[in-house]
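And now, subunit A:
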Amino acid sequence: MVGKEILIAIGIPLLAFSIGISLMMFRRKIAARIQRRYGPNFIQPLIDIFKLLAKKGNITHGIMYDLGPIIALAASITVVFFIPMPGMKLMTGSADVIALLYIMVIGSLATALGAGESANPNSSIGVARALTLMLGYDLPFVIVIITLVLKYHTTNLYAIMQAQAGGSWAMWVLPLSAIAGIIVTYGALGEHPFDAAVAPNEVATGPMAEYGGKHLGLLMINHAFHIYIELALFVDLFMGGASNIFYFYAKMFVIFVLIIFFDEVLPRFRIDDAVRFYWRWPTILALIGLIIVLVK
Partner candidate 1 sequence: MDKMTEEQYRAISNMLRKRSLWMLHYCTGCGAMELPPTMTSRYDMERFGIVPYVTPRQADILLVTGYVNTKTLRRIVTVYEQMLDPKYVIGFGSCPINGGVYWDSYSVIKQLDKYIPVDLYIAGCMPRPEAIITAFRHLMDLVDKGKADGYRRYKENLDYYKKNQRKVLG
Partner candidate 2 sequence: MKEIIERVKRISGAEVSVRRENLIFVDVSRDKLISMLYDMKLEGFNQLSIMSAVDRLEDNEFEIFYVLYNYREKINAVVRSRIERENAEIETAEKIYPPAHTYERELTEMFGIKVLGNSESGKPFILENWKDKPPMRKDFDSVRYVNSHYEFRHSAEEETEGKNE
């Protein structure tokens, strides 16, 4: 039995990574088609990652600089274990949304610490922006989580997912909270219009400005996990999870394509505008959702 658990322990992150990277592949291809071009080779993101890991030169600015991407990656993998994935149970039974909220912050903080040590002002500004944006989208996100917890009378993610089985998705029951949730997903993924933290024209890719080679490769792997985490969380919270992995993937894909479509036609917010936006519209929507649940 132990052998099977180890297999699953390796299998879950691998599967999560493949889902994340495949969505990245689709992302570049779909974006290219919107921009009237042919687009890159389909497996381009994978080639990029392997090339970055095969880079020879190495540079370091201190211990945190090196540890930053590693801690971020470790935190992401930890989060992956807590998010219910159909057919693979290891720790999902004990997944608690409130604990999850805290673990998810670790990755961003680790990147922030690492980038901060590189002493590049662009990185510091980018980090400051990323953390400010986190402050912005965490408020509606927490309200949305509270709404769901009150609705289903549990803080267990798996139980929330199970309660929606059979078609009564939270998306249909609580549409306002779901809209707030998808806007939060935009910010968490750093897509337009909430990409001020990595804006090339302003801060030269922000936190990543000093990262290159293997570090950047790790950050890209982390990004693949990140895409998986945010989308899987949304699917689990609002779309009732899925009974098998293909169904799960299809749901994530639909949400992701929706995100890309908006991403490609919107300019970016200034960071103060982004926070103001988050504390206004999604927060109001989430609050109304909360009130509806409370009144019922």
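Keep in mind how these were chosen: all candidates are chains of the complex that A comes from, given by their letters.
As a working rule, a residue touches a chain if its C-beta (ideal position, glycine included) is under 8 Å from a C-beta of that chain, and two chains touch if they have at least 3 such contacts; residues count from 1.
Model, not experiment: these values are computed from the prediction.
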Name the candidate, out of 1 or 2, that touches subunit A somewhere in the complex.
1
So in the complex, the part of subunit A that touches candidate 1 is made up of which residues?
28, 32, 35-41, 44, 47-48, 50-51, 54-59, 200, 204-205, 208-213, 216
